[in-house]
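Here you go, one structure.
On to subunit A.
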Amino acid sequence: MDHQIIFAGFGGQGILSMGRFIAHAGLHEGKHVSWLPSYGPEMRGGTANCNVIVSDEEVGSPIISAATALVVMNQPSLEKFESYVEPGGVIVLDSDLVPVRPAREDVRVFALPATKMAYDMGNATFAGVILLGKLLAETGVVRFDSFEAALKGILKPKKHYLIPQEMEALKAGAEY
Partner candidate 1 sequence: MKTVFERPHALIDKPLHYCPGCTHGIIHRLVAEVLDELGIEGTTVGVASVGCTYNSYEYFNCDMVQAAHGRAPAVATGLRRSLPDRTVFTYQGDGDLAAIGTAEIVHAATRGEKITTIFVNNAIYGMTSGQMAPTTLVGQVTTTTPFGRKPELHGYPIRVCEMLSTLEGAVYVERVAVNTVANIRKAKAAIKRAFLVQQARLGFSIVEVLSICPTNWGMSPEKALEWLGDNMIPHYPLGNFKNVTLPSEAPAAADNAKE
Partner candidate 2 sequence: MGEKILMKGNEVIAEAALRAGCRHYFGYPITPQTEVAHYMARKMEEIGGTFVQAESEVAAINMVYGAASAGVRAMTSSSSPGISLKQEGISYAAGAELPLVVIDIVRCGPGLGGILPAQCDYFQMVKGGGHGDYHNIVLAPQGVQEMYELVVDAFNLADKYRNPVVVMGDGYMGQMMEAVEFRDEEKIERVAKPWAACGSEMKRPHNTITSIYIEADVLEAHVNHMYEKYREIERTEARVECFNCDGADVIIAAYGTCARVTRNVIKDAAKLGVKVGLIRPITLWPFPKAAFEKYAEVPKGFLTVEMSMGQMVEDIKLALNGRNHVSFYGRTGGNVPGQKDILGEVLKIARGEGGAEK
């Protein structure tokens, strides 16, 4: 299986970290992975995106030309990357932040009120993880336990107390 996933949104939403978690989790499963961030002028405009590939085979180009999934957290990113998704692919979006839905009818769209769900859980920063839950559930890119292992690997020990709550958020997203 070859997962080619684009994560996109505003800077500060944790877009690059979402990609890192998936790449780490993929590596934990012994998959071939790459993580390529946007670092160009658009970053100065406050948007961020990254290309993450999780594959059974060695990764060729780290640049995604046809995405198997797109996770978006703002409207401009949806407009920019919608066309990258291949037919049958998945779009996961935060419906609180992306008011206008994708025009595509040949892709599977999952709209979650992730920002509101995160607020209800008491931590606004969980919106991204909630979306990742749906991504994992629909694409199977990585297992939940691998995701937990990635959190342990990336988060500083003093932040490890957050992991159970992050996993709750992940499940909430998956089950939405």
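Assume contacts are C-beta pairs under 8 Å (C-beta built on N, C-alpha and C of every residue); 3 or more make two chains touch, one makes a residue touch a chain; residues count from 1.
A quick word on the picks: all candidates are chains of the complex that A comes from, given by their letters.
Quantities reported herein were computed from a predicted structural model and do not represent experimental measurements.
Visitor: Please name the candidate from 1 or 2 that touches subunit A in this complex.
Guide: 2
Visitor: What residues of subunit A sit close enough to touch candidate 2 in their complex?
Guide: 20, 23-24, 27, 32-37, 39-41, 59-63, 65
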